[in-house]
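Apart from one protein chain that is not included, each protein chain of the complex appears where it belongs.
Order as written gives the chain letters A, B and C; numbering starts at 1 within each chain.
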Amino acid sequence: MNANQYADKPDAFTLGPLEEGSACCDPQPVIQVRNLSLLYDGKTALDKVTLDIYKGCITALIGPSGCGKTSFLSAINRLTDLIPGCRVTGEILVNNRDIHHPDMHVQSLRRQVGMVFQKPTPFPLSIRRNLSLPLNEHGITNKTEVAAIIGQVLRDVGLWDEVHDRLDASALSLSGGQQQRLCIARALALEPQILLMDEPCSALDPLASGVVEDLICRLRGRYTIVIVTHNLAQARRIANYAAFFWVSGRAGQLIEFGRCQHIFESPSHELTAAYVNGVRG
Amino acid sequence: MQRRQPGMAISGLLRNEQTLMSLTNNRLVAKTGMPKIFRFLLANLFFLVIGIGCFSQAQAQTKAASQRLVLTGSSTLAPLAGEIARRFESLHPGVRIDVQTGGSSRGIHDVRKGIAAIGLVSRALKPDEADLQAFTIAQDGVSIIVHAGNPVITLSREQIADIYTGRITRWNVAGGTDARITVVNKAEGRSTLELFLDYLQLKNSEIKPHVIIGDNAQGIKTVIGNPHAIGYVSIGAAEYEARRGAPVRLLSLGGVEASVENVRQGIFPLSRPLNLVTSGEPQGLARQFIEFARSAQVHDLIRTQYFVPVNAD
Amino acid sequence: MREITNIHTRQILRDRVVQLLVYAAVLLISMVFIWILADLVRGGIAHLSWEFLMESPRDAGRTGGIASILVSTLLILLTALLTAVPVAWTTAILLVEFVPADSPFGKTVRFSLHVLAGVPSIVFGLFGNAFFCIYLGLGFSILSGGLTLACMLLPILTSTAEAGLRAVPHAYRTSASALGLTRTAALVHLILPAAAPVLAAGLLLGIGRALAETAALLFTSGYVERMPDSLLDSGRALALHIFDLSMNVPGGDMPAYASALVLVGLLLCINTLAMKFAYGLQHRKIMT
Partner (left out) sequence: MLTDKLLIGILRAGAMMAALVMLLILIFLMHESWPALSTLSIGRFMTDASWHPLEGAYNLMPMLSGTVLASAGALLLAVPLGLASALFIVFYAPLHLATLYKRLIELLSGIPSVVFGFWGLTTLVPLINQWNPPGASLLAGILVLAMMILPTVTLTAYTALAAVPDELLRNAAALGLSRWGMIKGVALPAAKTGIAAGIILAVARALGETMAVLMVAGNVVQYPETLFDPVRTLAANIALETAYAMGDHRAVLFVSGLLLLLLIMVLSGMAGLLEKQRHA
């Protein structure tokens, strides 16, 4: 399956076969967050977070539950719009464009910034329809083109062999690990530049979680990945950068951000050290 | 940069992205807590309703097994029968008269089956109903009605027959404006229809109606709503509405003015008896009620319903 | 970040068009119904007064009030609900909880309910008359009227209850049984409260339908406008009163409009009460 060019999207990333991406050496920030705070009905969930996410790298967000990691993630692709009574202040630039700018089209933002949730939630449709629906909505309706993308993307997530003969069966008949990989495939089908993953493996058994983790590693370099995880070992294994959040006074704060080795081996903040060594949190 | 938009007034017809779906709150389970007093109020209401149920049950048992009389039959006669029953009950405490409706044939059916003591029939008895005894308590004329704005004053019997069989289709032929006539006919089986057919010597299959109605008030409202309609209803109802200013006019029939007065004097050709029907000789309470219904004490009630009291013997 | 391509403009356009259509539909519906309600108010408000609610009807309903008719209506509604709701909700619980979706028993019950929903109200009236009034010997009474209405409400109450119960996430049931809770306990403490708002909405639809019934009650609960002494007495329902005034009694338009206004007001109170009760029940039992 060679990479198929899309005529009308000149600078699009061609999906192409996925091979081990090169580690990101010259860090270019693709997401710049400037003192972002998030309030739910007046209560601050996230307090003045400033952070850069570098292109092609895996950034892990670690910290105890309830410290605003998921809220931070949903602010990037403006899912916070859906939550009533939620106020976002501060600035988020994706590819140097402010995502809150009035003429920023939310749908194209969310096409650029894909998201995978903790609980695998395929649509109650067939496997094929799950993948073709977002593509049709974003204008890719040509049958062969859609079929090609579906085949390509299912192979990327390693699901093709298991489902290629029952693409029209209901997606709900798949197992937990398969469903999560289908959700990832669904996000990848839109060729996002950035992939936000909210504890993708926590609902899965170790085997399925291992498969998903290998997949994430293979995406490195090709995609910028921001992953929220409780699994410090996983973060240590796959992440280039890590950001440590902590709850202080009922609001989540970014304590420390840096290269993964730095955070895990020689954290400069004693809170990070305590958390990373499993003493507190 | 403060992101939150001011409250989305519906005046801005198109919702912007910000309150795109307010997903969770639309299916909001209204989180309004139940104030204490409200729960108290609700509990009270519940017991009140239960209370009414038991109270009415208890009351039924204590009252002596009162004498009960059931009348069923024609809907035209039911309001009058109801009023007569009320007055009869006030004169004879402890008696319960229940008037039910469902049409003349239901009255006859119930009387034969013994479900009802007296049947209300708004027509003369047919030959095959000879086993029943009819007691006429009032007369009711049937008159042709047109919209008040219709210039036509009178119609001969032939003209009416031609209109109803579709031989005349426009008003100008009968002296009105040049407009299509809307023929309003009654449903099969109704006593006014039978009376009307006998008068015009027609069979119902010959009539080409545009609208078919059930009760009188529906006929009147159809004619009021359509300036080119022609229909026929009981005089009482039509005269009542005309007097209250409704745009409906009663046409005279064969030169005789359509009025309750003329029916009383028996000179109006188209009228029908309103009968109380029993199977065999009425006894006891039924006999008392029939005599009361035929006595002069109820003539005022009959007049208020715009029927014509029979100057009974 | 790509600029907005032509696909997205088409998408935005399509969204706006759909949004406009939805708003237009809602506006049209609201205007038509406000027009009807305005007609009701214009026709009946003058006739509406405190005495109208307190006195019994006189002169075939043209004057006097509708007190006795209100009492009959509430009694008929009560008997209908007290018989229909248990039967309907038990059927729904059985269909959702205990019977596999494609079992023949479940299918026949659902099929018969769908057919029942289509039976004309006049046929229900005649059936009620033949079965409850004559065969069971209840005669023209509030009880037979209520029972006939109960048969009419079964389809609506069951299908909405079924939808409500199906909407309760399956996880509740599996985790409840995992904890060794009996099915009944799970039902009472967890599933029914969770479905309470939808059950209440179904109940409202049923009450609305019951209050709106005329033809069915004509032959069963009867035409008598006197205050009923007991459930075995005949009593005239409000909708039937409106029918008789508008269709049968000359000059009955004004009281007919006023009675319709009272009916709509009654429905409004029942709506708010039922929804408050449903959410109250839900709050007491579970936290959503």
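Here, contacts are C-beta pairs under 8 Å (C-beta built on N, C-alpha and C of every residue); 3 or more make two chains touch, one makes a residue touch a chain.
Predicted model only: the values in this text are computed from it and were never measured.
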| item | value |
| --- | --- |
| Contact set of the excluded chain (shown chains only) | A, B, C |
| Options C:Leu21, C:Ala46 or C:Leu82, residue touching the unrepresented chain | C:Leu21 |
| Options B:Gly166, B:Gly214 or B:Pro269, residue touching the unrepresented chain | B:Gly214 |
| Residue of C:Leu126, C:Ala176, C:Leu190 or C:Leu231 touching the missing chain in the full complex | C:Leu126 |
| Candidates C:Gly61, C:Pro155, C:Pro193 or C:Gly251 - the one touching the absent chain | C:Pro155 |
| Hidden-chain contact residue, picked from the options B:Lys113, B:Arg180 or B:Arg244 | B:Arg180 |
| Missing-partner contacts on chain B, residue numbers | 8, 10, 15, 19-28, 30, 74-75, 101-106, 108-109, 180, 182, 187-191, 203-205, 209-214, 218, 221-222, 224-226, 228-229 |
| On chain A, residues whose C-beta touches the chain left out of the figure | 77, 79, 82, 106-111, 114-115, 117, 119, 121, 123-125, 133-134, 137-138, 183, 186-187, 190 |
| Residues in chain C touching the chain absent from view | 11-12, 14-15, 18-19, 21-23, 25-26, 28-30, 32-33, 36, 39-40, 86-91, 93-95, 98, 102, 105, 107-109, 111-124, 126-127, 130-131, 151, 154-156, 158-160, 162-164, 166-167, 169, 182-185, 187, 198, 201-202, 204-205, 207-209, 211-215, 239, 242-243, 246-247, 256, 260, 263-264, 267-268, 271 |
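The criterion applied here is as follows: only the chains that are shown with their structure count from here on.
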| item | value |
| --- | --- |
| Chain whose Cα centroid lies at the greatest distance from that of chain B | A |
| Chain with minimal offset from the mean of all protein Cα atoms | C |
| Approximate Å spacing (C-alpha centroids) for the pair chain A, chain C | 48 |
| Euclidean distance of C-alpha centroids - chain A vs chain B, Å | 72 |
| Averaged-CA centre spacing for the pair chain C and chain B, given as whole angstrom | 27 |
| Touching two or more other chains - residues of chain A | none |
| Contact set on chain B toward chain C in their complex | 13-15, 29-30, 32-34, 38-39, 42, 45, 49, 52-53, 56-57, 59-61, 63, 70, 75-76, 78-80, 82-83, 86, 96, 98-102, 113, 115, 214-218, 220, 236-237, 240-241, 244, 304-306 |
| Touch list for chain C against partner chain B, complex | 16, 19-20, 23, 59-61, 71, 74-75, 78, 133-134, 139-140, 197, 218-219, 222-226, 228-234, 244, 246-252, 273, 275-277, 279-280, 282-283, 288 |
| Partner chain A, residues of chain C touching it in the complex | 1-2, 4-5, 7-8, 10-12 |
